[in-house]
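As you look at this complex, bear in mind that one protein chain is not there, while each of the others sits in place.
After this line comes chain A, so read on.
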Amino acid sequence: MKEVEEKEEASVYQRVVLKNASPYHYLKVRLVLEDDSTRLSAVELKYFIITGLKSLYGEVGAALNFDVLKYDEDTLTAFLRVYSSLVKLWSSLTLLGSYQNQACAFRVLQVSRLNPRSSLIIRIFSEVIHS
């Protein structure tokens, strides 16, 4: 769905409205592990998510196009960017229940369609105040 509306006022002012035009979704997720001391590298995290996609959606799911934009190894928090298939990625994250024989869970902290930075400010305003 895309709608472009243009309005000219003495050729100085232009207004364009785009609906649903962004092809990407951004997610901020945190991996919670049973054993807090376990650490994953960014590559291991991406591989882990791909295994989840593969077990739920097969080879086609494993080929899903997504990026790990940023990853913090200490908090196990990552920004993901996914092209169009948000539901597939989200559902496989939800169903990922174990990492190397220990229970784990992905917490989706924020979803945004527009701007990776939106995923940062989220509902974390509390952190701003108490820091």
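As a working rule, contacts are C-beta pairs under 8 Å (C-beta built on N, C-alpha and C of every residue); 3 or more make two chains touch, one makes a residue touch a chain; residues count from 1.
Following the convention adopted for this analysis, contacts and distances are computed from a predicted model.
Participant: Considering only the chain that is not displayed, what protein name does its UniProt record carry among "U3 small nucleolar RNA-associated protein 4 homolog", "Ubiquitin-related modifier 1", "Cytoplasmic tRNA 2-thiolation protein 1" or "Ribonuclease P/MRP 40 subunit"?
Facilitator: From the choices "U3 small nucleolar RNA-associated protein 4 homolog", "Ubiquitin-related modifier 1", "Cytoplasmic tRNA 2-thiolation protein 1" or "Ribonuclease P/MRP 40 subunit", the unshown chain carries the UniProt name "Ribonuclease P/MRP 40 subunit".
Participant: Taking the full complex into account, find the residue in A:L33, A:L56 or A:L69 that is in contact with the omitted chain.
Facilitator: A:L69
Participant: Tell me where the left-out chain touches chain A, residue by residue.
Facilitator: Missing-chain contacts on chain A: residues 1, 11-22, 24, 42-43, 46, 67-70, 79, 81, 110-123, 125-126, 128-129, 131.
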